[in-house]
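Presenting subunit A:
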Amino acid sequence: MLRNSLILLVLLGFAAAIFPLLHSYEAKDALTGVAEHYANYGKEEVGAANLVSAVVVTYRGFDTLGEVTILFLASAVIGLFLKASETYTKDTRSVFFKSTEILVTASRLLVPMILLLGVYIFINGHLTPGGGFQGGAVIASAFALLLLSRPQKHFSHKVISVVESISGISFVFIGLLGVLLAGGFLDNHILAMGKFGTLLSAGAIPIIYILIGLKVGSELTGIVRNLKESQKEG
Partner candidate 1 sequence: MQLFSIEYISLVVGFLILLIGIWGILTRKNILKMVIGFSLFDTGTHIIIVALGYVKNKTAPILNQPDLQTDTAHKIVDPVPQALVLTAIVIGLGVTALMLVYAMKLHNEKKTLNIQNYKDLKW
Partner candidate 2 sequence: MGTIVTKILYALLTLFIVTNYGLILSGVVHKIGARVGRRHGIRFYQPYIDLIKNYTFRTRITHGIMYYIGPVFRLTGGIGLLLFLPVIYGSPVFDNFSFAGDLTFVLYFQFFGVLGMALGAGESGHPYSALGVSRGLAQTTAMELPLTLGVLALAVQYHTLNIHDIVAAQQGSILHWTLFTNPLAAIAMMLSFLAMMGRSPFDVVLAPQEIPIGPPTEYHSALLGVLQLNRAIFPAAKLILFMNLLFGGATNWGELIIKTFFIYMWSVFVGIAYPRFRVDQSVRWYLGIPLLIGVAAILVVKYF
């Protein structure tokens, strides 16, 4: 109990420490700083209707590259972790519940639709909410559903990693093209800006988002697959 009271004390201290942050919060009524610039010039500079996408893919594109790398690394580490006990026993049981006929049928129907949704999300990332990450996650959930419904299904590690690799390399390559052809690493001006608000606009953003979507999708799928296919006890 003493331990818990001490922890409570620490937590209260921490709360007290962050209190000034809350305390000095003031509602704004207009954008300031870099956000103002993004709002006012983002349209001309990047050409993406979705300013969040503009920030994510272009202004802070380098972060996004890092983000992709994190997922990639997490997937690699998990692979490394679970591979050590490499004896694949095909785990045919479902994780949550017995796979039923209904589920199997439903998944047959649903999976392609979900995949399509995912693709839609990342292709339209520069126009509507969503983008590569969300799309990738949706794709991964499609595969997760597949795994749920048909546990005996074993999809090739190879395919996943090839997709992952190619999309990753392409991402870096496009970034480098920015250095060679435009203003810097990950500059989206390597392609024509197109007409604002249409699918083929915003330079390289759609392409990058597609690559991100594929990469994130394959990485997340890889994580799920690895978890599933690791040795029975793990």
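For anyone wondering why these and not others, all candidates are chains of the complex that A comes from, given by their letters.
One rule holds in what follows: a residue touches a chain if its C-beta (ideal position, glycine included) is under 8 Å from a C-beta of that chain, and two chains touch if they have at least 3 such contacts; residues count from 1.
Only a predicted model underlies this, so the values are computations on that prediction, with no experimental measurement involved.
Q: State which numbered option touches subunit A in this complex: 1 or 2.
A: 1
Q: Under the stated contact criterion, what part of subunit A meets candidate 1 in this complex?
A: 4, 7, 10-11, 14-15, 18, 22, 25-31, 34-36, 38-40, 42-43, 49-52, 54-56, 59-60, 63-64, 66-67, 70-71, 73-74, 77-78, 81-82, 127-129, 131, 133, 197, 216, 220, 223, 227, 233-234
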